[in-house]
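Removed from the display is one protein chain of the complex; every other protein chain stays in position.
Moving on, here comes subunit A:
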Amino acid sequence: MSILNIIKRLFGQEKSSPAQSSTPQPIEPTQASTPVEEVKDSIQTAMNEVTDNIIEAAEPNPTPNTNHEDYSMHHVIIGSGPAGVVAAESIRKLDPKAMITLIGDEPEPPYSRMAIPYFLEENITEEGSHLRKTDNHYDNKNINVVRDRVSSINPDDKTVTLESNDSLLNWDKLLIATGSHPISPPIPGLDNPKVSNCWTLEDSRKIVEGVKPGSVVVQIGAGFIGCIILESLVKRGAALTVVEMGDRMVPRMLDQQCGTMLKTWCENKGVTVLTSSQVNSIEDKGKRLLVSVSNGEPIEADFVISATGVRSNTAFLEGSGIKVDEGILVNRHLETNVPDIFAAGDVAQGLDFSTGEYTVQAIQPTASDHGLISSKNMVNPGSAIHQGAVLMNVLATLGLISVSYGLWEGVEGGESAELVDTDNFRYIRLQFDGDKIVGANTLGITQNIGAIRGLIQSKTALGVWKERLMENPLNFMDAYVGVTGGHT
C-alpha cells in the first residue's frame, strides 16, 4: 500500500484522534512478544502524596530556624523552582527529622515558569502558577522557605553566604537548584524598557502592561519557549512578527518537515514569521520602537520580547571549586565533584537517557526528576542512580500541538517511519535503532502520546511490530498494547 493511501485512510478518519481509532490493517495476536523483564528493585518514587488543594502558598519565614536541637541533618536547597521544591518535599518524606531550608531569590511564593503562558492569556491568576496550592503547605511540611539570594558557596566550612546581610548559613547537605536565565543576544537597544524577556512572573507583568489589543509586537526567537508564548501574545490581541535565526520554527526540537509545517500554520493564523533572519537593532523612536531585521523592512513596534534561549545560573559558584561546564557537572547520583553538594534542574548538566551524554536539558520533567533523585541521595547516600532523562517537549502553537521525544533526529544506521499530511497539519515520524523506538516528532497528534515515552524508555524490542510501525507509525499505541500485553 502506498504511503499516500495510508495517509488518506488514517487522516480521513476522526480528526482529533487517529491513534486510537481501530487499526487499519489486520494484525496478529497481542500476547507479549517481548516478555516483561524482571525489574530489579523498582524504586517507588518518593512523591508527595499531597491530597489537599487549596490556594496560596505559605508566607516565607524571614530567617531559617537553625535552633532545633533534635534535627538529624540540615539540608539547604538553593532555588525554589520545581527542582528545589520537589527535592525539599522528598527529603521531608524520607527523613521526618531533617531540617530543611529552601532559599529562593524571587519575591513570589515558589511558582512554575511553565504556567506563565496561561497567566499571559489571563486564563489563570498569579496564584494559579504557584507550585503548591495548599495554605501553609511549606509550614505544614516544616520546610523553611527563605527569600534571599545566595552569593557564594563555601565548601570548606560547609556554609553559604546570604546576600541580604552577608550572613553565613551552615549546611550538612547542599542542593543547587538555581535554574537558568535568558541569554541576551548582542543587539543594540535590547536594554530598552519596552523590551522584555519572558522568563519570570515579573517579566510577565511587564508584558501584560505592554501588550494590549492592537499592539505591534516583535518576538526575537521561535524556539521552544518562544513558540509557547506566541499563542499568549496573539490571544492578548498583538499583531505579531517572529524573527528566528534558524531555517524553521523550533529548530532544536522539530525536524525540517515539522518545523516548516508549524511555520505555515502560524502564517495562516496571521503571524508574520521570518526565519533565517535576525534582529539587528532596536531604536527608540519616542512612542514606538524601530526594529531592523536582516531580511525585510524595519518594523515599527510597541513592544519587543526576547526569547533566544537560556543558560544555567552558575556565576555565583566562582571560587567554590564546583566544576561547571554548560551547567554544573554531576554524576549519576546528581552529586557534584564536591562531596555533599548536589545539583538539579536547569542548572545541572545531567545524564541524557538517549545519548548517554551529560547535557543541560532545561525542561520541567527533568527538573522534577532531578529533584527526586538528588534528594534520595542527600538523605541516603548512593541510594538512587539516575538512569538518564528522556528529552521530551510538548508545545501548543496557536492550537497546533507538536511533540518531540529523545533522538528525534534519528541515529546513524537507524530507520525512520513517517506520515505527512500537510493539508491537515498532521505529521508523525518515529525514529528506530534496530527494532526499538529511540525518538519521535509529531504534529497534531495527542491521543495516547505518552506511550511513545514508554516505548523509548523501556527500550522495548518491537519484534513484529517494527514492520507494522514502519508501514504505519500512527499505530504506536497498538504496538504498545501489543508488546506489553496490556494489563492481562
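Here are some notes:
We adopt the following convention: contacts are C-beta pairs under 8 Å (C-beta built on N, C-alpha and C of every residue); 3 or more make two chains touch, one makes a residue touch a chain; residues count from 1.
One rule holds for everything that comes next: contacts and distances are computed from a predicted model.
Matching "4Fe-4S dicluster domain-containing protein", "Spermidine/putrescine transport system permease protein PotC", "Phenylacetate-CoA oxygenase, PaaI subunit" or "ABC transporter ATP-binding protein" against the UniProt entry of the left-out chain gives the name "4Fe-4S dicluster domain-containing protein". Considering A:S312, A:Q364, A:T397 or A:N472, the position touching the chain not shown turns out to be A:Q364 (whole complex).
For the chain missing from the display, the contacting residue among A:K93, A:K133, A:R288 or A:R311 is A:K133, taking the whole complex into account. The chain omitted from view is touched by exactly one of A:T159, A:S215, A:N331 or A:N448, namely A:N448. When the missing chain is restored to the complex, the residue among A:A396, A:V411 or A:M470 that touches it is A:A396.
Annotation for subunit A: contacts to the undisplayed chain at residues 14, 16-17, 20, 22-23, 25-30, 36-45, 47, 49-53, 82, 86, 112, 114-115, 117-118, 123-124, 128-133, 353, 364-365, 368-369, 372-373, 376, 382-389, 392-394, 396, 401, 403, 405, 446-454, 457-458, 477-478, 480-482, 484, 486-488.
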